[in-house]
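Shown below is the structure under consideration.
All protein chains but one are shown in place.
Each chain carries a letter (A and B) given by its place in the written order, and its residues are counted from 1.
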Amino acid sequence: MKTEKIVEKILLIFALSATLVIFLIIIFLFKEGLPILKKEGLGFILGKIWNPGKEIYGALTFIAGSLSVTFLALLIAVPLGVSCALFLAEIAPKRAESLFRPVIELLAGIPSVVYGMFGLIVIVRFIKVSFDIPTGETVLACSIVLAVMILPIIISVSEDAIKSVPRIYKEGSFALGATHWQTMKRVILPTASSGITASIILAMGRAIGETMAVVLVLGNVEMIPKSILNPAEALTSVILLEMGEASVGGSHYEALFAVGIILFIIVMILNIISMKIGVRKK
Amino acid sequence: MKKKIIVIIMCMLFLGCISEGNKAKTISIAGSTTVQPISDGLAEAFMKKYDISVTIQGGGSGTGIKMVGEGTIDIGASSREIKEGEKEKYNLKIYPIAIDGLAIIVHPSNKIENLGMEQLKKIFSGEITNWKELGGEDKEIVLVVRAEGSGTRDFFEKKIMGDVSLSRKAMQKPSNGAVKATVAGNENAIGYIGAGYIDDYVKAVRIEEVYPDPENIRSGKYELSRKLYYITKKESEDVKKFMDFVLSDEGQDIVETLGFIRIG
Partner (left out) sequence: MKNKYVYALLWASTIVTAMILIFILGFVVLKGSSALSVEFLIDIPRRGGEAGGIFPAILGTFYLVIIALVVAVPLGVGGALYLVEFQKENIITKIIRFGADTLNAVPSIIFGLFGFAFLVYYLKLGVCILSGGVTLAFMVLPTILRTSEEALRAVPGWDKEGSYALGATKLQTIKNIVLPQSLSGIITGIVLSIGRAAGETAPIIFTAAILNPVLPESVFDPTMSLPSHLYTLVSESTPEKLVNAYGTALVLIILVLITTYSAMLFRKYFTRHVRR
């Protein structure tokens, strides 16, 4: 009995480790980044100028960069992903589904650097040539790469949501004489909508948090993009590119942690929303 | 049985983890990517001669100076001069180890052969935006620069830009190699790299009619020349050995074979 109690206590600590790490992350992020946020106030989020040399820190450019590529990526990936999910859940012959599942798992498993490489070599070049613009490192290129990266999330979570629509709903619809498409449109999709929305939110969090593919393909230009054929810079990229230089404890260091805080908060809010939506039963 | 095997493996790993027998014989270098090829070449030759490991990290000159100042690295590599504030804060030893030129590069297909300092300033500040203003094609100029913390960027901004701000439209890249790769892949691009990085994939332009070849850089005819540095704080025996090697004839021969200019 005694050993059991000891083991139980040890396992409890193990179980709490994840929570402990999250607390540590929050503590470290805020310890380093909060002073700058306090000093600059709202100016940190609304300021357009990022000039570490003159100690001016405004992250609006990066927020705009991250949001624009994320939204465009969703625009591309959501229709495609939900269609695939519908296909897999409603139309696919048995064989096709087991064939397709590995496809999604593989797409999900490819490392982000590889996506970045592919994006830089193929997509950036393609866009530069097709649109005859100065450089192919653009919001469009980055969004395409991100769209491919978030497809697996949208497909698998949406598929789960669609599959869990009770058969009775579908059968009732068919009994009333509706076609398959009408059933999908009026019954299945609305019922599964909270799950599909959750998948979109999860995908959003993934896209905003992506670093390697973005830094290779977006161009890292410190301006708010005026069109999708402009380069831009993301929150994740500025941290990656400038972290090496900032002296520990200096204002640049603190500012980069502050950017980390913004990123963290955005992703956490999205995470909480998706959890709330996912929990709500139809 | 399985559990026993797992426990044994974990013990071995743990013992492996705590064995620090070889730790004393490692020198770590971090910092400037301009200096990196030199560090690479020197490290390789040094490791053949002595049983001391030399590891190299990147990050840019700012990183190198910071890390050596804080004691997390043995040698900081920098392509810019140490700032007064850094000197005071950290109490560092500074060794010039090579001379390098800052080259302005364009795509090989670009017809521009020469640029003046004033023109450079206007191009990189965004005042001149199209190659046709310089006698070239009617194409928008794509600026490629280094990210904050780069010694190369620092030198560029001091020597060429002066008080004028760099255009915010410039694309930032993490290393000399990355700037070179970007310019090599884009006919409209212009960027700056250490002269040691010039190869057939890019074209270096003359500045005020002077080409950045080793002769011109050494003689000072090419204006944009700078010293490259190794910076130390606390020097162990191994670090002293390495620094002696770097500044020796053999070390400086290596510097030259890599396309840089020897010190002294």
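What we mean here is this: a contact is a pair of C-beta atoms (placed from the backbone, for glycine too) under 8 Å apart; a residue touches a chain by one contact, two chains touch by 3 or more.
On a predicted model such as this, the values are computed, not experimentally measured, just so you know.
Student: With the full complex in mind, choose from A:59, A:161 or A:216 the residue touching the hidden chain.
Tutor: Answering carefully, the residue with contact to the hidden chain is A:216.
Student: Touching the left-out chain: which of A:46, A:75 or A:113?
Tutor: A:113
Student: If the hidden chain were put back, which residues of chain A would touch it?
Tutor: On the side of chain A, residues 1, 3-4, 7-8, 10-12, 14-25, 28-29, 32, 79-81, 83-84, 86-88, 90-92, 96, 100, 102-107, 109-118, 120-122, 148, 151, 155, 179-181, 184, 205, 208-212, 216, 236, 239-240, 243-244, 248, 256-257, 260, 263-264, 267-268, 270-271, 275 touch the unshown chain.
Student: Against the chain that's been left off, what residues of chain B make contact? List them.
Tutor: Looking at chain B, the ones touching the missing chain are residues 3, 10, 13, 16-17, 19-23, 26, 28, 36-37, 39-40, 43-44, 47, 53-58, 72, 173-175, 177-178, 180-181, 184-185, 199, 201.
The working rule: only the chains that are shown with their structure count from here on.
Student: I'd like the Å distance between the centres of chain A and chain B, where a centre is the mean of that chain's Cα atoms.
Tutor: The mean C-alpha positions of chain A and chain B differ by 34 Å.
Student: Within their complex, state which residues of chain A touch chain B.
Tutor: 52-53, 125, 128, 134-135, 137, 215, 219-223, 231, 233, 241-242, 244-248, 252
Student: Flag every residue of chain B that touches chain A in the complex, lowest number first.
Tutor: Listed in rising order, the residues of chain B that touch chain A are 58-60, 62-63, 66, 69-70, 139-142, 147-150, 168-174, 185-186, 188-189.
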